[in-house]
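Please see the structure below; I have some questions.
A protein chain is absent from this complex, but the other protein chains hold their places.
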């Protein structure tokens, strides 16, 4: 992956202001909307089955985040995903808490199987649950035994490539070390900050940003996911560097949004710590 | 409009702490609640059809924001609007995304036609869609071709007055230049900051603040809307002036809430850039 591709992917978001349809949980939805605006997109949230078809139609991409599923929202997700698939819009699936409940695991799996999901973005426990490969869980956090490390990096990359091959989606598994892979290539990204796990929504925001990048770069989904994931990691580092002694996760959240808003392509290029595995 | 009327409208909110019933979208609801508290009101959020009648009854005003409509919420909106109309409470309608989907356009139109809406607060694309005058849309943002400018200011004011005449509501169309009108008078407001379009919820917050102003000044709805809209613009300018180089839309959101909280009547009076058209 040439660094230039990351910059181009980012610049394309800011140049085109893609409309992004987000069906996402009510916990972090405000941060998701501000993150999409900050990265250069324009978010619309809509989950009602009677509304989603019209909204998806005017957008350039769709994000499905199952963080606070309910029966009505599932209907909305299906209808939106069906329409987005029909229109060839990129779909990002964030399987929040897959493995933590049957409803989450089954809904995420159904969405993946039935519709044209372009990118899966989750932590390793969630992606394993989605792949039928694990039953351990720490709720919405990664189970420590699943975390990607230098020791299991090659195996983790193989796993990600396997999921990509089976599903046809780009797979973005984020954690201390992020992995982004399609069926043929896998990359490790070593940006980010431990503080990102101390706020709610860093993963949800990233999934929405990934949706904006994909909507602006529909022909280069691997590059779009790499730029979004590396960019979020760089923003986490920039935000962490602003922390003062009295600051905590309240300030970090603000700084992270600020960093997303201010991130420029050349900074992303210089700071992205990205290796082919 | 004498500047003093703006100060009086603001002071009346802080003096009476009006209870405000908000049925609003889950994206920006937290900022809406903090904005209402900041301007001097007391918000209650309730959308369940079994709950809304009791809640509206103890409040002094109602805000209906269709940003994340669903079938249940629509039922709640109808029941609350019916009760508020019966009680003569001011109702503010925010037609978020009208024009972007049939459900949104139809629901907003129905609420406007069937209940005693006192103030409509939206961007020009939304108000045009509500008035049956346009089909262009940029989702929840104004379509550039609809934006109020010096060139189309008189025509825009005429349009706003026409909508006010037909509906009996005060019309507040916000953008780079804001227009606030009743059937007989129209005003242009040139406060605000481009940063307000870079956060989610500036419009939703304004609609809720307008509801608080209307609830505290039920006999002077035009003045209430003018004070709320001009006040929000002034707050946007105050917030923008606090921005440091590393700040982005995360910090701007915080600064905007801070400015709403600290806004005093004399500052509003001095800084409101308000012209009769």
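Think of it as A and B in the order they're written, each chain with its own count starting at 1.
Keep this in mind: contacts are C-beta pairs under 8 Å (C-beta built on N, C-alpha and C of every residue); 3 or more make two chains touch, one makes a residue touch a chain.
Model, not experiment: these values are computed from the prediction.
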Which of these touches the unseen chain: A:57, A:75 or A:249? A:249
Which of A:17, A:57, A:158 or A:200 touches the missing chain? It is A:200
The missing chain sits against chain A at residues 25-28, 30-31, 67-72, 97, 100-104, 137-141, 198-201, 246-251, 253-254
Go through chain B and note every residue touching the omitted chain. 19, 26, 29-30, 33-34, 37-38, 42-48, 50-51, 54-55, 58-59, 72, 238, 242, 253-262
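One rule holds in what follows: only the chains that are shown with their structure count from here on.
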Chain A to chain B: how many Å between their CA centres? 33
